[in-house]
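All protein chains of the complex are present and in place, except for one that has been dropped.
Labels for the chains are A, B and C, by order of writing; each one numbers its residues from 1.
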Amino acid sequence: MTERAMRARVTQEVAEVIATRRVGAYQHITLVAPGVAELARPGQFVALAVGDDTSGNLLRRSFSIHKVSPSGTYGGTVEIVVSAVGAGTRWIVERAPHDTIDVVGPLGKAFPLPTEPVACVLVGGGYGSAPLFWLAGELRARGCHVEMVLGAASEDRLFGVVEARRSCDGVTVTTDDGSAGQQGWVSDPLPEIIERTRASVAYACGPMGMLESVTRVAQAHGAVAQVAVEESMACGVGVCMTCVMPVVGADDRTRMVRSCVEGPVFRGDRVRWDAFEGRHARVPDDCVGAPKVGGH
Amino acid sequence: MTERAMRARVTQEVAEVIATRRVGAYQHITLVAPGVAELARPGQFVALAVGDDTSGNLLRRSFSIHKVSPSGTYGGTVEIVVSAVGAGTRWIVERAPHDTIDVVGPLGKAFPLPTEPVACVLVGGGYGSAPLFWLAGELRARGCHVEMVLGAASEDRLFGVVEARRSCDGVTVTTDDGSAGQQGWVSDPLPEIIERTRASVAYACGPMGMLESVTRVAQAHGAVAQVAVEESMACGVGVCMTCVMPVVGADDRTRMVRSCVEGPVFRGDRVRWDAFEGRHARVPDDCVGAPKVGGH
Amino acid sequence: MSELTELSQDAPSGSDELAVDMSVDLGGGHRLPNPLMTASGCAANGKELHRFFDVADLGAFVTKSVMADPRSGRGTPRMAETPSGMLNSIGLQGPGIDAFVEEDLPWLQSVGARVLPSIAGSSSTEYAHVAARLRASRAFESVVGVEVNISCPNVANRGLVFACDPLASAKVIALVREQLPRHIPVFAKLSPDVTDITAIAAACVKAGADGLTMINTLLGMVIDTDRLRPQLGGVTGGLSGPGIRPVAVRAIWQVRQAMFEGRIPTVPIIGVGGVRTGRDALELVAAGASAIQVGTVVFNDPSAPVRVLRELSDLLADRGFERFTDAVAVAHGR
Partner (left out) sequence: MSELTELSQDAPSGSDELAVDMSVDLGGGHRLPNPLMTASGCAANGKELHRFFDVADLGAFVTKSVMADPRSGRGTPRMAETPSGMLNSIGLQGPGIDAFVEEDLPWLQSVGARVLPSIAGSSSTEYAHVAARLRASRAFESVVGVEVNISCPNVANRGLVFACDPLASAKVIALVREQLPRHIPVFAKLSPDVTDITAIAAACVKAGADGLTMINTLLGMVIDTDRLRPQLGGVTGGLSGPGIRPVAVRAIWQVRQAMFEGRIPTVPIIGVGGVRTGRDALELVAAGASAIQVGTVVFNDPSAPVRVLRELSDLLADRGFERFTDAVAVAHGR
C-alpha cells in the first residue's frame, strides 16, 4: 500500500481469489487484499471490477465486507458474500481459486459504534447479514449485549445462522415461507427483542423495505436505527452522483446525498423513506435545490 | 451435428480446450469440436468467438485448421496454432484446459488437390505453415512428391520444422536473420526446388508479400501457385463483405470477392497483387462496378 | 421444395414451439409469423445464413441494399472492431438490381422466405428505378415490403446523406412509393445522425412511408495507432453493435412518442441496433418497435436471429403476454 492509500484509507489492488464456496443461494468468496484488509471497518464495502480488458461491463460491483483477516498465510484477506443476480455478479461467482479480481476499498462509512456497552440488535435480510457478524464481534468486545435477527424469503437465502449463534447472545430467524425459523418478517420479533434487551441501537442491512420497517420499529421502541443501504452505484468512490438518496442533514434540511461516501450507513430516522417507490426515489419537494414548479 | 450442418458442411459448437502448449512464439491449441473435425479439409479455417457474454469483443477470430482427428478419446478434435497479436488472440492463448470456446467451421474453400501424382512445393511463412502438414499428408497419400519451405523472421517464429521433416520428402528452412536454416526469404530457394522436383503446384500460406513472391516465382518456373490469404474478416461466413480482395474471375474480369467464402485459397495468378499496398487494397479501376470518375 | 421437405426433419423450426403468438402485420395484409428479421448488409442475400438456420423461419429476410448497377464497394480495410461494436465502410458493394431480381430474389422465394428487399440510390431517380425493376421481378410475390435505405450520399447535394435532410428524404420516399403497388408497404430506414429524428420521420411518413426502420449506423471513425492514419480505407464508417443500442432505443421511443402525441401519423416501426439477446429485442419492442432486425450480432452468432426469436418469445411468456403485439410500445406511459 502506498503512503497515499494509507493516508486516504482506501486502496486499489489486484486480489487473488483463494477460496470460493457455495453457501445456500450465495457464493462466499475470500480474496487476498492486504491493503483493504488493513484499513476496513464493519459496514464498509468493496467495489470489484468485472472481467478483464475485453470486458464490456465497465462499472464496478459493490459488496459489503463480510470479514477481514489483516494477516495470515496469504497476507490479509477480505471475504464477501455474493448473490448472483446479473452479468457482473455471475462473472464474480464463476471465478475459481487463483483467478484475480481488481478491488477498490474499503469504501463508505462504517457502522458507528456506541461509546458505552449498551445492548444492540443486529438485523440482516438475506445476504444483508454478511457484514453483521464482524460488527457483532466488535460490539461484544466493547461489552455490548448483542442479539441478531436473520430473515430471508426462504431457508437457502439466509446467510450465517450458525455463525450468528456463535457470535451473538441471542439469535432469531424468520423466513417469509416458514422454511426455517419463525414464519414472517424480521420486523415481527423486533419489538419484543428491543424491549426485552432494552437495546439502544438497531443495526440493519438488507432491502430498502426492510430497512424502513426496522427504522419504524426501532423508533417506536426507543432505539436508534443504523441502516446500511444499497443504491445503484456507478463509481462507488463519490465522483458520479448516481447513488444519491434523500437524507435529512444536521440542519434538518433534506439533500440528495451520495450513499457511497456519506453512506452506506445512515441513521434510519434521517432517511426520507416517503420518497422511495419500488426501485425509484423521487426528489422530495422540500429538498435543497429541488426543481421549482415549471423549473428544471 | 444437425442434418442441416451436415448438408451445409459447416457447424457451430462450443469446444472444450483439451490441450494448449507454447511452441516458439505461438500457442498450439487442441479443441474438442467433432462436427468441425468431421467436415474439414486442409486449407479451411475456423472462426472463434472471444470471451463470454460480458465480452466487448464481438467479432470472431479466424485460424487455419492445423490438424483434425475425426475421432479419439475425446471425440473429434481440431488443432490450431495461434500468434497472440491483439486482444482477441491474447484471450484465446490464455485459455486453460477445460475452458470452452465457441467455434464456427469449417469455413472457406480448401486447397484444391491435383488429380495426378505430381510434385508439389508447400511454402509456409511463420504460423502460415500450420495447415500445410495435413495438406502434405493428403498429397503424399495421392502419390505426390512433396517438399516444404518454411520461413520466418527468426527461429522462434518458425512452426513445425520437425513435423515437416516427418511428413515431407524434403524440407528447406529460411529465416530473415539467419537464426535457423539459410538466411533469406522463402522465395530464395524456391526456383531451385521447383526446377529440381518439376513441381506443378506451389501451395503457400503466409503474409501477403510472401504470397505474391511465391506466385511470381511459381509462374516464372511453370508451376501454379495456390495461396491461402489472410484478410481482415468481420463474419467469416460470407455475409458482411469486409474481407474482399480484387481477384480475376474465369471471365477475365476483376471483382472484389469475399476471401472467407470464395477463398481463403486462391490461384495466385488470379489475385490482383498490384492493388495491394501495406494493409490496404485499392479497388482496381477495371474492377466490375468500380467507382467511375466523379462517381461514388 | 425437396430442400424444404428435408428441413422438416431437422430440429423443429423456431416458430412451431413458441409459447406466445408472435405474428405481426406490418401493413399490406402480409401477416408475418414472427417479428424477427435480418438487418440489411448483415446477412447478404440469404444463401450463406441458410447453412445455419432456415431463412424461412424468420418473419422476413432483409437483403443487402441494392442499387441500380453492380458496385465494387470501397477498398480495404473495410472494418474495425470497436468496444461492443464495429465500424464498417463497405460502400454498398453489390451485384446491381438486375442480378438481384434474376438470382437472389428467386432463390429466396424458392426456399419460402418472406423478403424485405432494401434499396438504395445516389439520386432519387435511381431509387425509383430500382423500385420499378424490383416490382417487375418474377419473384416479386415473395416480397412483403420494401426498405428504403436513405442513408446514402446524395450526389445532387454535395454527397450529403439523404436521411439528414427532410426534403431529400421525402422526395425519395414519394418516388419509391409511386413505383410500388399499394399492398407493398414502404419502410424508410432512418439515420440517427441528425439533430431531430422525429422531423425526418414525419417527413417520410408524410411522403408516403408506411413504416420506419430505425436505426442505421452512427457515423464513426477509428485511427490505426500504429500507422497513425484512419484505419478504414473509406476514412469514416458506420458504427453498429450493442454499444449503440441505447441510441436505437431512444430513437424508437422518441418517434413512437411523437406518434402518441399526434405529431406523426402512427405507422409500424422496425427496430434495429445492437440487438444481441431476446432481452435486448424486448427493449426495442417496449420502446415501440413492431419488428426486430439483428445485424452485427450475426457476425458473432450466425443463428442469432432465430435464437433471439426464441428468447424473446420466452421472455414475453414469462411476463404473461399472450401476443407479441401486446408488448409493442408497452413502456410508454408507465
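One rule holds in what follows: a residue touches a chain if its C-beta (ideal position, glycine included) is under 8 Å from a C-beta of that chain, and two chains touch if they have at least 3 such contacts.
These numbers come from a predicted model, not from an experiment.
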Contacts of the hidden chain among displayed chains: A, B, C
Residue among C:164, C:272, C:292 or C:308 that touches the chain left out of view: C:164
Given A:83, A:154, A:219 or A:242, the one touching the chain that is not displayed: A:242
Touch with the omitted chain, as defined above, among C:247, C:270 or C:308: C:247
Hidden partner interface residues of subunit B, rising order: 56
On subunit C, residues whose C-beta touches the chain left out of the figure: 80, 82-85, 87, 164, 193-196, 218-223, 225, 227-230, 235-237, 239, 241-247, 249-250, 253, 274, 276, 279, 282-283, 286-287, 315, 319, 327, 330-331, 334
Residues belonging to subunit A that touch the chain removed from view: 2-5, 7-10, 12, 49, 56-60, 88, 102, 104, 231-232, 234-245, 255-256, 261, 275, 278-283, 287-291, 295-296
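Everything below uses one rule, namely that only the chains that are shown with their structure count from here on.
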Taking each chain's C-alpha mean as its centre, the one farthest from subunit A: B
Rounded Å distance between subunit A and subunit C, as computed from the means of their C-alpha atoms: 47
Length of the line joining the C-alpha centres of subunit A and subunit B, rounded to whole Å: 55
Inter-centroid spacing, subunit C versus subunit B (mean Cα positions, whole Å): 34
Touching two or more other chains - residues of subunit C: 83-84, 242-243
Residues of subunit B whose C-beta touches two or more other chains: 56-57
